[in-house]
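In this view, the complex is presented without one of its protein chains, the others remaining in place.
Showing chain A:
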Amino acid sequence: MSDWHVPTDLLTAYRHGTLTPAQVMSVEAHVTGCRACRATAPADDAWLAGSWARIEDVVDRPRRAPAERALARVGLPEHLARLLLATPTLSRAWLTSVVLVLAFAVGAARFADADRALLTAFLIVAPVLPLAGIAVAYGPTVDPAYELHAATPLAGARLLLVRAGAVLAPAALLTGAAAPFVGGPAALSFAWLLPGLTLSTACLAAGTRFPVPVLAGTLAAVWVAVCLLATDTYVVFSGPAQVLYGGAAALFTAVLYRRRGRLDPGEPR
């Protein structure tokens, strides 16, 4: 090793960040191997730790799932996207079952020369799909990590509503995409939307008092029974009925907002 050391003025300029890149590399190459110069240019430990952390975050950042990247592209905050995609209901199994049900309805309509009976069956089943998703979105009996969630600030209404939204959106999108292909008038193909919203909000509102999966099953059974027992099934989807559904959905939403605290497992009863 030579007896040469970095001159004080050069070290000062290095510390102040006023050197050219070539000079910086030259100083760093020397300082790396020279204990005496290192001692005169003490490292900024806090800066160094922060710098390493930033590098580690780039190198060691977990790879995001395609769905997460897609949500980020539409402007959803990263943490919210992660939260949504962790919803157990949004598993491949549930999404696959929704797609299969819809594919069956569309396939039957296209190839089986089906009449209005198929559209009727579609209209009856479509509102139940999001309801089924909500039933297994959050709760002690359906979510394996429920107890972990329950002790976090997001427990209760916030998490349930985020997850309900995460379920409702793809269910509505998929069902909406299938609706034009099942035959019948265009308006009638989408007549399931308000009943679906009503059933979902009713389930969430009553979930402040009763277990959500039990409610979802009961509401689905009542809905199917009402449709089947109606003298003309299409009455259930008529204009006046849609107005009723809209009103009921608004009412259930208000009840849910008022009683949202009851969805928190730590809320005194």
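To be clear about the criterion, a residue touches a chain if its C-beta (ideal position, glycine included) is under 8 Å from a C-beta of that chain, and two chains touch if they have at least 3 such contacts; residues count from 1.
Please note the rule applied: contacts and distances are computed from a predicted model.
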Omitted chain (choose from "FtsX-like permease family protein", "ATP synthase subunit b", "ABC transporter ATP-binding protein" or "Branched-chain amino acid transport protein") - UniProt protein name: "ABC transporter ATP-binding protein"
Absent-chain contact - pick from A:Cys37, A:Leu83, A:Leu161 or A:Val214: A:Leu83
Selected from A:Ala67, A:Ala117 or A:Leu148 as touching the chain missing from the view: A:Leu148
Contact set of chain A toward the excluded chain (per top definition): 53-54, 56-57, 60-62, 77-79, 82-83, 86, 88, 91, 143-155, 159, 261, 264-269
